[in-house]
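Missing here: one protein chain of the complex. Every other protein chain is in place.
Up next, chain A:
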Amino acid sequence: MVVKRKRETTVVSKPQAKEDSPPPVDNAQDVFRRLFEAQFEPLDLPGPTAKSTNSDEENEDDDDSDLSGSESDWDGMSDISDESNQVEVVEHTGTYAAPTDKMDKKTWKAFMSGKLLSDLDKPSTEPEPTSKKEEEEDAHESANLKHDLALQRLLKESHLLDSADDLAPTGKNRLKALDLRMQSLGAKTSLYAQTKMPTAHRRGIKAKAESKEDRRRQEAKENGIILEKPSKVQKSSNNGRRDRGLAGSSVGKFSGGTLNLNKDDIARVQASGRRMMGGRGKGKTRGARGGRGGSKR
C-alpha cells in the first residue's frame, strides 16, 4: 500500500512539472533569478556558468518567438528522466504520534471508566473554558455580593443618613452605624447604652419613654390608627433572686475564684451523713437569726 502511494505521488508531480515550467526543470536557480530580475535590476553574477547563460538566451528566445519548439525539446528530456532516474518521493505519514496528540491520563481514565460517552466528553472538553469562565463568574459573584451587602446596610442605616449626603457615614453617624451592625450581628445591647447612671436619672428616662409611648398610642386611638399590641413589660425572670453562679452554693463562701470553707462548713459537710441533727440544729439557729431579723423589722 505504501509503495503504491509513493508511485501515485510521483505520477502526480510529473505532469505538473511538465506543464508549468518545462525549460528550467534542471535549473531552479535560474527561475528565481529571472523572477528577481523581472522585479528589480538585472543581476550580474560572476557565478552562473556558460550553460545557465545559454539557457537564459534560449528562454528569451522562447518567450519571443515560438514556445512549441522548446517544449518539444524539453519533453524529450523529461521522458528520459521518467525512464531512467526516477525520483522516488517518500511520503512519511507517521507524524500523528506527536506528544500533543496524546490525551492526558485524566481524560483517559474518564473515558475508559464505565461511564457513558456523552457524560464523559463534557469534562474532557470543558475544563479550560470553564476555568476561565469560572474565574469571571467568581469575580461577578463576589462583586454582586459586595453590592448586596452595601445595599442592605444602606437600607438599614438610611435613617442615620438623613442629613448626610455621603453613602459611607462619617463621624458620629459612622459610630452609630457600626453599633447597629454590631447589634445585627448579635450584640445584646448597644455599645453606647449607658450602664451606670443615677437612679433618678434612669427613672426619668424610663418615665419619659413610657409617656411618649402612651401619647403615641393615645393619638393613634384618636385618629383611628391600629397599632401593634403593646409589648408586655418583661419582669426580670429571677424573682428578686440574683443568679449568683457558683457562689450560690449552699456551703462556704466563694471569693476570688475559690470556694473558701471554714471549719464549721467542713464539719457540717462531714456530719451531714451521720448527724442530721447537727445540721438541723444549725438550721434552727439560722432560723432563729432570721426570726431575730424579722423582729427587728
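A few notes on this one:
Criterion: a contact is a pair of C-beta atoms (placed from the backbone, for glycine too) under 8 Å apart; a residue touches a chain by one contact, two chains touch by 3 or more; residues count from 1.
Everything that follows uses one rule, which is that contacts and distances are computed from a predicted model.
Taking the options "Monothiol glutaredoxin-5, mitochondrial", "Rhomboid protein 2", "18S rRNA biogenesis protein RCL1" or "serine C-palmitoyltransferase" in turn, only "18S rRNA biogenesis protein RCL1" matches the UniProt protein name of the chain that is not displayed.
Screening A:Met112, A:Leu185, A:Ala200 or A:Ile226 against the full complex identifies A:Met112 as the residue touching the chain left out.
In the full complex, chain A contacts the hidden chain through residues 93-94, 96-97, 101, 103, 108, 111-118, 121.
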